[in-house]
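Below is one structure, written out as structure tokens; the observations come after it.
Taken from a larger complex, these chains appear in their original positions, while the remainder are omitted.
Chain nomenclature is as follows: A, B and C, assigned in order of appearance, with residue numbering initiated at 1 for each chain independently.
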């Protein structure tokens, strides 16, 4: 670890109940890097992403994210620089798409206008009055990407990056990722289709450890 | 090996319980209540033990939060289990006693109400434990509940006490010396029994964990390895 | 963003979601009312008896059915929403305080909504009613605190609908005692200050526990 990495994991292991999910996962992600995370079903990609996002504590090993040692109280200080989009939509079903994005802006201390702007950028300006529970899968996914536009994170984590997005929307993933990278941040994208990832390099989860992909 | 090393405590416990039991049965009967009063030698020590056990649960909870050492969690859990059993025993013994003495199984005495609530508070604690699968998460949530519950208990106790300020003074101090000695002996015997039970329960919990660990080592595989290539895709056009 | 701003935004969010479903106003409160109406049918409709039991039953209904306020849909975030809030950098203590504020406000609403029904059906004595302006909020805050702590502990447990009440009810006894005895004290024209102190002490103890438990709890809930 040279102190400049955005994500640094050293021999991270995770055991949930009786199952080993990860063992000795090593990873280092520097500023400006865009890395793909590959691996078969059930190999632990989603879980690893949550560890990197400081939302799940590993059972062994050490690491640091944005300078904060994982498992310590320091993570509270850096969390607001991370955006993660997971399998399930992080939206309140009873609220409209507009209200949901506004909420993100408010809870992070930004002005509501930023939210409206972001929603327009992901092509949902006219659907902003639609409730989240009456929106399609792809609409929800777009609304989540709007979150990355509002928060301008230093670390962006996308699980199944292209899932549910149509041909028009899929380009946004690259655009948003490139913005983060250009701003000196890092991006990690999970996918089952390496060809669609425009990344510098990829790592693969095999048997609970991370391997380079050539 | 461990069992041999442990044996002294059990021998002492059995001996003390024996003496205590013998004394409980042979000590002069209570003047007013007669033989029924002998229930006291089970009832009072059980109640005392329940409190002791829940105190230990709180200590274990706090210590877990400080150290994150699973042993503390095992202590808290084991003690709570024993505590619930003995609370139940105190209640049942008390109720059996109450029927002849008070003419009914239950009255709304503060102490009774508090005991009953105590029972449910820790039943909830155990239900919470059972509902969480991951051991670390379970330990953390249970520790918080163990402490919040313990902090609340004095408040529960005093609120009920204020509510019925007409509570009868505990006659423990006014009873005859031989009876008091017997009672004391009972308390000591039950405390030893608690120590033995707790030790056994902890041992069991440790063994369970060891067994788990062994089973885990033998079949050690990473989660992802259990998902194999579909046998279906290998011959697509069957 | 300041701590209090975070508290405000979290409470605002909870109440916004609640306003969309209007669960407490449209469903929980009528349910509580229905319970108050049903009870006399089960225990007999002797007027003096009801007038005597009224306040006690009111508090029982507030406490036990207030549980539905705590369990309401808008108080339950899924894992994705929780992850989102955590990654927005909301301080766990602020999230706790915000959620408590929202729940307490709704419990207070519930209490106030049931009041007229109690008066109409049970005809209780109303001596010293201005004290209710102190008693009702104290109980509501206590319920809010207890509910938020218990909800926190049971977050993401499938059976939380059943588990949360079990955790809360035995611990809510001091609130029940304080509330019923304060009203009883008013009725008999006796002092009620000790009971107010009790309520206040409970609220304080719970608030301190909740704030202290906030970080460990948020780590437990993954």
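Just so we're on the same page, a residue touches a chain if its C-beta (ideal position, glycine included) is under 8 Å from a C-beta of that chain, and two chains touch if they have at least 3 such contacts.
Fair warning: this is a prediction, and the values are worked out from it, not measured in the lab.
The complete set of protein chains in this file's complex follows the formula A x2, B x1, C x2, whereas only one of each kind is placed.
The rule we apply is simple: only the chains that are shown with their structure count from here on.
Of all chains displayed, C has the C-alpha centre closest to the centre of the whole protein C-alpha set. By number of C-beta pairs in contact, B-C leads when A-B and B-C are compared.
The most distant chain from subunit B, with centres taken as the mean of CA atoms, is A. The distance from the centre of subunit A to the centre of subunit C, with each centre set as the mean of the Cα atoms, comes to 37 Å. Each chain gets one centre point, the mean of its Cα atoms, and the points for subunit A and subunit B are 45 Å apart. Between subunit B and subunit C, the centres computed from C-alpha atoms are 30 Å apart. The set of subunit A residues touching two or more other chains comprises 57.
Counting only residues that touch two or more partner chains, subunit B has 134.
Residues of subunit B that touch subunit A in their complex: 133-136, 212, 215-216, 220-227. Those residues of subunit B that touch subunit C in the complex are listed here as 65, 113, 117-118, 120-121, 123-125, 127-128, 131-132, 134, 137, 140-141, 143-145, 147-149, 151-152, 155-156, 158-160, 162-163.
Contacts from subunit C toward subunit A in the complex involve residues 1, 5-6, 9-10, 12-13, 16-17, 20-21, 73-74, 77-81, 83-92, 215, 219, 222.
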